[in-house]
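One chain of protein is taken out of this complex; the other chains stay put.
Our next item is chain A:
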Amino acid sequence: MAKRTLSEKLAILSDAAKYDASCASSGGERRDSRDGKGLGSSGGSGICHAYAPDGRCISLLKILMTNFCIYDCAYCINRASSRVERARFSVEEVVHLTVEFYRRNYIEGLFLSSGIIRSPDDTMADMVRIARKLRQEEGFRGYIHLKTIPDASQELIDEAGKYADRLSINIEMPTETSLKELAPEKNAVGIRKSMADVRLRREESRTGKSWRGKRPARFAPAGQSTQVIVGADTANDRTILTQSSDLYASYGLSRVYYSAFSPIPDPARALPLKPAPLKREHRLYQADWLLRFYDFGVEEIGGTSGMLDLDVDPKTAWALEHREFFPVDVNRAPREALLRVPGFGTKTVGRLLAARRRGLVRYEHLKAMGAVMKNAQPFIVAGGWSPRGMLETEHLRARFAPPPEQMALF
């Protein structure tokens, strides 16, 4: 095989990495290079440096170290039996790309993942070598996200956590059965155990206090995350969200990413040919937010079928099914009730509670506070506003759902 150029390798290995949704570069340790001795800064909110026409942001240099892989997971483009072109970066090449892209302000840092070559330990060791070289030789203080390899040894994970801001391991499937079916070499228990390890390490590393009085973790300071592929198996949304809420609760994950299964070139036969609707992915994220920031329980989301309504967002769907809960009086209701109002976000509710101390909150104030009144109208009582019969009308749902479409005749 002829030697590939850096550009060819980059094309192959970033193409192979694009099915990972995560691009977060926020949180983590505050670092900068004001001292003139290093390069980069991180901490605070991340920055999206570009957007691709698929609507996803580009914040990190997201690449695979190699797309050679000894595993054969059906949904993965890099599985052993796939006929994609293969390539492999050297440690120096990854470091060079990261630093040069960073210096030109293209990226916030590096998100490095890899196919598994030889053994999990060999692969993880190479990835750790890249992170170490960036931190120690290049003085790189930007963001590093390392994908940990299932079944890699504890010492390697420990070292990875020292250099990386975030560690992640993909849980891939909503249930153990489908993981076994589609990714026979991976095992759910091993994945969960390695999440548990990362949580323990993070807790052990919390010594000393930050200026805010929090105890920051030195180990993977930006936490850990994971990804679930949606629509490659038959699991319903509630199953997926139940798994997510378990993961958030058990391992303190920063994020669970949902990736709508999209057909990959050279697919395995075990997979559906049709992509999952992107809308479904969007609704899952909305529901995920409800679980984390709006005090919703998993059992409250998704109605009887266990699937999220694709036409209406999950919060509105809940409101439409629980009309007895409304209208909510914005001047009297507690925080929890305000959070249930469609069109009110956490910021709006915070502003609303502050404004209540100053006097009666009127309908027109709410818009200035950032509420989406079109959605909130039927569900609230405010100074100068009452929904009257709006809540009882049968057509309430039609206000929110997209207009019905004529089916194609031919």
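Keep in mind that, in the parts below, contacts are C-beta pairs under 8 Å (C-beta built on N, C-alpha and C of every residue); 3 or more make two chains touch, one makes a residue touch a chain; residues count from 1.
Just so it is clear, contacts and distances are computed from a predicted model.
Trainee: For the complex's missing chain, which UniProt name, "ATP synthase subunit a", "Aspartyl/glutamyl-tRNA(Asn/Gln) amidotransferase subunit C", "Type-4 uracil-DNA glycosylase" or "Tripartite tricarboxylate transporter TctB family protein"?
Mentor: Hidden chain identified via UniProt as "Type-4 uracil-DNA glycosylase".
Trainee: With the missing chain put back, one of A:106, A:293 or A:325 would touch it. Which one?
Mentor: Going through A:106, A:293 or A:325 one by one, A:106 is the residue touching the chain not shown.
Trainee: Hey, which of A:55, A:297 or A:404 is the one touching the hidden chain?
Mentor: That would be A:55, which touches the missing chain.
Trainee: For chain A, which residues touch the unseen chain?
Mentor: Chain A touches the missing chain through residues 6-7, 10-12, 14-15, 17-19, 32-41, 47-58, 61-62, 72, 74, 81-83, 97, 100-101, 103-106, 139, 260, 262-270, 273, 275, 278, 351, 354-355, 358, 364-365, 368-369.
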